[in-house]
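Starting off with a structure, shown below.
With one protein chain held back, the other chains of the complex are shown just where they sit.
Take a look at chain A:
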Amino acid sequence: MKTKFTQILKQRYYLLFFFSLLVQQTYAQQIAIKGKVTSATGEAIPFANVIIKNTSNGAVTDFDGSFSITAKANDILVFSSQGYKSKEAAINNQTSINIALAEDALALNEVVLVGYGSQQKKDLTGAISLVKADEIQKRQITTVADGLQGLVTGVKVRGGGKPGQEANIEIRGLKNLQNANPLYVIDGLVTSANRDFNPNDIESIQVLKDASAAAIYGSRAANGVIIITTKKGKKGPLKVEVSAKTSFTTMPTYSLTGTEEFAKLNNQAYDNAKLDSGGNTIYNRQNLNMAVNTDWQKEVFKTGMIKDYNASVSGGGDNSTFFMSANYFGNEGTVISTDFDRISFRVNSSGSKGIFSIGENLAISNSKTDEMSGNPIIDVYRLTPTIPVYDASNPGGYGYGKQGVADTFGTNPLAIADFADTKNENFRIRGNIWAEIKFASWLKYRFNFGYESSFDSYKFLRKVGNWSLNQPPDQSYTDQNKGRSETKLFENTLTFKKEFGKHDLTILVGQTFQKDIYNQIYGTKRNLPINSATGQYYDVLNQGDSPVVGGYINEAALASYLGRLEYNYDNRYLFNAVIRRDGSSKFSKGNQWGNFPSLSAGWRISNESFFKSEFIKDLKLRASYGELGSGNIKEYESKSFINNFGQIVLGDTQNLYPSATQVKLSNAELRWEKLKQTNFGLDVAVLNNDLRFTADYFIARTEDVLFGFPILLTTGNDGGNPISNAATVENKGIELELAYSKKINDFSFNASLNFTKVNNKLVALGNGQNENIVGNTMTRAGNAVGMWYVLQTDGLFQSQEEVQNYKNAAGKVIMPNAVPGDIRFKDVNGDGEINNKDKDIVGSPWPEFEMGFNAGAEYKGFDFSMNWIASHGATVYDGFRSVVDRFDDNSNYRTGIQPWTPENPNTDFPRITKGSTLNSRGDSDRFLESGDFIRLKYIGFGYNLPDSVLKNSGITRARLTLSAQNVITITKYKGLDPEFTNSNIFERGVDNGAFPNLQTYSFGVEFSF
């Protein structure tokens, strides 16, 4: 039986060799001890450590949990394994010791993946957070990122409830100005954990936050690294697990007026405008259709449904293990005509023979999305209740604005959902195959080949029909593309790991190469005929006219050399050094290579002989400094190209002729963006490790930030601003985590509190620029990115006298055209006028701190858990109110508002008028609100059917779960959801129709056989 067993035997041989050295120094009686290590439920624990206390001697259990060791008859053995509480047993002359270890997921001796290797958590010197898979899986989520919200310090997640929506995630603040998403490494494959990935397959997640931890990934790691391992089989009989979860989702809604209240306000706005304009007839009241009372939210929003079915089979023998899973995830959206469907399969297997072991992870998925058309979140309040849903007199038959009756350019969301349909489909294969040769117990070579390919197809169909007032007629057309991405990753690593007495040394060297290719072909056809049999358009590219075709290929390559040294002296002094050298094809020759070193050190004070405390079980100090690179730009940014898309009309017969020229400028000298991060950390465990505290302080400074700041318009540049190495950004932050867990008989309880504070600051903008204004935000050196830069309101004018008395120092009336009820703006620069020069920085879109509180309890078969999240200090722009409170452009309005009138002067809501933009201007603090909130992100109950019920049923475990998400939100925010995101980094706090998080109610069943 030439199996892994021989390998283990070999390990044992080397251990014995060690022993023999040690034995010579000892003279106590040695006896051989055999035994088995199992879990509390009797499952064998392979690879458990069996150490003789106060020595570094020990053994490792084999696949069926058996071990044998030679020790002194009066020694004490210490048993430990990942995920279990360690246990000691005195030998007392026994030759057979069987031990059951209690599970302990939060124990300090967990193994943590650190990239190209693993470390024990107690030995960590960098800032790494672990997330248990079931913490994520218990929530109803589409992507992994959604599941991390509130669980990890330093990780800010903002998502939304649109089917297939991918959450935005930031680790330790906004470190650059590009896409801030972290690097995902799934089973060693650098990839993205997008909506194609089935979160049910996750075994564990580690978040590498500081530079020293992430440095092994060099470039691309600047935004942090999320390492995901998927489930593996374990030795033992076949294990079948089946789960089904069904959820109902509901939208939060606005409180909008019905026809009666709407008409009152709308008429008032026109009447006021007419009065102001001296009777201009264009401000005659609209001929409102009072017979119609459309509740657009009712028409568009509905109860959504999520179905999540998962089945897995796993098992293993002495030499091999396997895990297979299948998943169906279906999400029927809360907005009409939105849908997301995913089918995914996974096979993970591994086997060994002699010094060789080999394994693979393979996932296949297919996901389809019926994308949302337009933005119904905005449309429902831009349309007035007096507009009917259907109107046969309009092309296409839907109702929308009408001159003089319902004067709005709002889009009918049902019409656009019908006439403009977007579908995406992605088929993805993601996997890797690895081989390992263990030349000796201390020397291991590993080759890893990763492969990922996706087949993407996009289809847009425009049917004939209109959705808004004055819309030009458009022909039917279809726009489609088929793309394929392919990533190949080659990795060679050599790991040396050896203990020399009290010295424990691990050295890793490696080389990797990654190549990414994406190619796409696209086509458009117009004037599609309708199939008379089905009434549907022929939407394949075969029919129609005016064809447009094209295609492109993008390629990128990344070559790297890496090395890591880990040194541990006597479990007291820990030292870690990493160097990575990266070369990227995205930079021009001469700038392609960058070196990214890092250093970190830890001191386990609790292991010092002078440290004697029964109370403090574990105390560790950590410090690290590292440099990371980022080359997160498109493939050919340092090059400039000719655009030959254009054509021109010329000649007596007005034909088309070719046109070609350079349109977009580029900077040839692009180089790596560099993140320099310093981290100080403290780990403390007290009360027999029941109460644990972790604190980290970090300073992250990113220099040469790659970003396309606007260049002068006089360059004539178009097609996007050329990327340059411009700004310097700094983030300083504190992360605290306090966790407690306790088990008393049948009752166990855990709770943890985490706290994150990140201060973002733009140190310099670069390129000689001083500030960058985007919308209502200002990015200026010395402040955070995207600060609110607006006019300040100062109450309402109550009388004409107040208007006339509102003067600057020189006596100039500042707002001579204002009338009572209008907003008084602050004349910040004192020039006697309200203009752009009066804008000032008035607030930050970034939270001062965010918190998470997680608690759980178990009693017999029952369990309960909940997650709360809180955010404090952010100021956000309520895009909803900036539309419905403006009144100079028609929309629906909020119910119950009390605009200023001479009869109703005690209000903060200004006079409403159709004829002036004074009160409605969007660039004032009128629409800024506190973004503070506290939210019950998740609450769930579970019940495991007792064994007595399951006896003889063939079912080993049966579990029922009931949970709810986003059910309690405490906030003063007047928009739909304070937990929103805006993909524009400079406008992070602008809620412009962001899709809200949904209230989700789930019921699930799980069975194991």
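By definition in this document, contacts are C-beta pairs under 8 Å (C-beta built on N, C-alpha and C of every residue); 3 or more make two chains touch, one makes a residue touch a chain; residues count from 1.
Here is the rule we use: contacts and distances are computed from a predicted model.
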(Q) Which of the following is the UniProt-recorded protein name of the chain this complex doesn't show: "Outer membrane starch-binding protein", "Sugar ABC transporter permease", "XdhC/CoxI family protein" or "Malonyl-S-ACP:biotin-protein carboxyltransferase MADC"? (A) "Outer membrane starch-binding protein"
Q | Option from A:I711, A:A781 or A:V813 whose C-beta touches the chain left out | A | A:I711
Q.
Looking at the full complex, which residue from A:N643, A:N688, A:S953 or A:N984 touches the chain that isn't shown here?
A. A:N643
Q: Sort through A:V111, A:A311 or A:L494 and give me the one touching the missing partner chain.
A: A:L494
Q. At which residues does chain A meet the chain that is not included here?
A. 281-282, 403, 407, 409, 437, 439-440, 443, 445, 470, 472-475, 477, 490, 492, 494, 509, 511, 513, 515, 524, 526, 546, 548, 550-557, 559, 561, 583-585, 589, 592, 635-636, 639-663, 665-667, 710-719, 722, 724, 767-771, 773, 835-836, 888-890, 917, 923
